[in-house]
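The other protein chains are all here in position, but one chain of the complex has been omitted.
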Amino acid sequence: MSVWLEALSWLSMLAGSLVLLVTGLGVLTLPEYYSRLHATSITDTLGAALVLFGLAVQAGWSLATAKLVMVMLFLMITGPAASHALVKTAALHDLSLPPRRRQEDGDAGAD
Amino acid sequence: MTLDPGLYNYWIVILLMMTGLYTVISRGNLVKKVIGLNVFQVSVIMFYVSMGKVEGGMAPILVEEAEAVYSNPLPSVLMLTAIVVGVATTAVALALAVRIHEAYGTLEEDEILEKEYGAAGPGAADGPVDDHEPG
Partner (left out) sequence: MLALIDVVLLAFLAVTAVAIVRLRDLFAAVMVTGIFSLLSAGLFTVMDAVDVAFTEASVGAGISTILMLATLAVTQDVEKKRWRRRFSPLALGVVVVTGAALVYGTSDMPRYGDPDAPIHHYLAPHFLEHTPDEINEHIPNVVTAVLASYRGYDTFGETTVIFTAAVMVLMLLGGAATIDRRRPGGGRMGANVVLRASAKPLVPLILLFALYVQFHGDFGPGGGFQAGVIFAAGLVLYALVYGPDRAQAIFTGRRLEALVALGVLIYGGAGVAGIVLGGEFLDYDLLAADPQDGQHRGIFLVELGVGITVAAVMTTLFLLFTGRGQPAPWEDRVGESEGTP
């Protein structure tokens, strides 16, 4: 397998691992529920997809690649759906949003 | 007695087993006990499967080349059945917990004992306090 493909797969897997590491850091350090959910829902799927893509490049054109692509599709469907379910449940339990913060000069915060 | 670092696997697995055992013994909530039992069971399975590994071997699925080295299939087979039996017993334990909750309204061991025997505990001379018909 050519050097470029090898490098691409390694880069993809490392990038995916880095993204997942950042996800973990986010879950640990962010202050409240909704921001932690925001940290995991996007980066979790992205990190997993990058790692799977790297593995698929390693496997070349084979049955293993087809299976990895299917796993990637499955994660991309169910990951965001699970995050949606989590947010919806929190909203139904009236988990409060963080209080709006006001800027120094008295304007209302944008979020 | 030699402490070979090649035994690191087994020691961690023993740690897991003891964690599960501690959960079963010391926690009062019935579902927590079942969870601890589950942890114990998985770690016992890990112990057996660890024994089957052959270094440099591959999974015991036969391939074409004649001199391939395989890991031992026997622990896998035995532990496969053990896992499924484990989930069956977990299901029965959880069903019992559900019925206990219906009868006593709680899953905490000490509250159940209190309701059954009164404040004196199981050693009381009078035996169970109320003659209930559960469920």
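Some observations on this one:
Here the chain labels run A and B in written order, and each chain numbers its own residues starting at 1.
By definition in this document, a residue touches a chain if its C-beta (ideal position, glycine included) is under 8 Å from a C-beta of that chain, and two chains touch if they have at least 3 such contacts.
Owing to the predicted nature of the structure, the values given are computational and were not obtained by experimental measurement.
Of the residues in chain A, those that touch the hidden partner chain are 74, 77-78, 80-81, 84-85, 88, 92-93.
Listed here are the chain B residues that touch the chain not shown: 1-4, 6-23, 25-29, 31-32, 34-36, 38-39, 42-43, 45-46, 49-63, 69-81, 83-92, 94-99, 101-102, 107-108.
The definition used in the following text is that only the chains that are shown with their structure count from here on.
Centre-to-centre spacing of chain A and chain B amounts to 33 Å, using the average Cα coordinate of each chain.
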